[in-house]
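Omission of a single protein chain aside, the complex is shown with its protein chains in their original locations.
The first chain written gets the first letter, and so on, giving A and B; residue counts start at 1 in each chain.
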Amino acid sequence: MGWTFREDLPIYSQLVDEMTRAIVSGAYAPGERLPTVRDLALDAGVNPNTVQRALSELERSALVYTQRTAGRFVTEDRAVIAQAREQMAANKINEFLHEMDGLGFTREQIGALLAAQPKKDN
Amino acid sequence: MFGKLMKHEFQATGRSLLRLYGIMLVLALMTTMAMRLFDLNQGWQGSVVGYIMIAYGLSVFAVAVGVFIILTLHYKKNILGDEGYLMMTLPTGVHSLLLSKLLTAMAWYLLTGVAMVLSVLIADSSSIDSAFFHDLVAGLHHIFSQSGALSVLLRVLLAMLLFASLITLLSYAYYSLEQSFRKHKGLYNFAAVVVTLVLFRLCGWISVNYHINAGLAAREVQILTPIDYAQLIGLNLLMYFAAWWALSKRLNLE
Partner (left out) sequence: MEYILECKALTKRYESNLALDAVDLRLAPGRIIGLLGPNGSGKTTLIKLANGLLTPTAGEILIDGQKPCAQTKAIVSYLPERNALPEWMRVKQVIDFYADFYADFRRDAANAMVAQLGLEPTQRIKTMSKGTKEKLQLILVMSRKAKLYLLDEPIGGVDPAARDYILRTILSNYSEDATVLISTHLIADVEQVLDEVIFLRNGRIELHESVDAIRDERGKSVDALFREVFRVDGRSND
């Protein structure tokens, strides 16, 4: 039921990642109202307290803010979103490089492989 | 809460009981119609009427016995079966559960009596004419004009009520105590029979001794002495307490 989660990480932190991804990719537009804790919990198939904890984390990193009685909204501060995007990219790249290092590739080889990749139409 | 318990008890038990009454009343109707339609002197017709009357008679007996069986089995199923998980977690005390069932049972016993009398009147309606009611009123008048007749009647009624309540509570106590024994059920049944026999023997002995010591003349007829009433009430209380105790302290559903 709901979203699938990894076994070795707390669910709330996986929710944070998932929602950050959604915000960064524009699935949740800047200034858009987020679903309620209850709706998110139902959708994801997780405990509402877990959702609450994830949203609090997002609030702490300023990606999300609460307007009393109106609900939770994605920040309109594009700079913050851009920064989160950069951070996600950096994490992904580190992960990738770490794996490739483990497989024994040098940076030059990685660069060559990337250049050889067919261009992606955006 | 108590009223609701009784309402649901009536609903739950009414389905079977009303069907039972229905069968009896239908047979009563068939009897009375058979009496009117068939000529009793013609061999085969007389047999048909006879069989219908027998069926009716059996249905009256079935109702008398059936009421008790249906109510007792309902108790066992509702409190001690799977439904017990629902009933015993209702926001109400054990007293309410027990009393609501007992009072409903008593009401059904009275209703059964009424239904039986009604069915007899229906079955025998061919012999009911204006004279019948006249005789009935005259008879009743005669009975009630006797001094002490009313008091006798009331005492008989009271005794019947106490007895009906006792056999009901006895079955409640029996089943309620039985479920608290996971193993040793055989032992319990043996003990239950022994205790019941001992109790009734004891009561009989007390009653006889009272009769002797009270110096009652052999000719004096007392339906039941005060000591008998006391015993009936005492046994009722004992059985009620046994059922209550088993359900409150020794409940162990499945």
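By definition in this document, a residue touches a chain if its C-beta (ideal position, glycine included) is under 8 Å from a C-beta of that chain, and two chains touch if they have at least 3 such contacts.
Worth saying up front: this structure is predicted, and the values here are computed from it rather than measured.
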- At which residues does chain A meet the chain that is not included here? 1-2, 5, 7-12, 38, 41-42, 44-50, 53
- Can you list, in ascending order, the chain B residues touching the missing chain? 1, 4, 7-8, 11-12, 15, 78, 82-86, 88-93, 182-183, 248-254
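The definition used in the following text is that only the chains that are shown with their structure count from here on.
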- Item | Inter-chain centre distance, chain A versus chain B - centres from mean C-alpha coordinates, in Å | 74
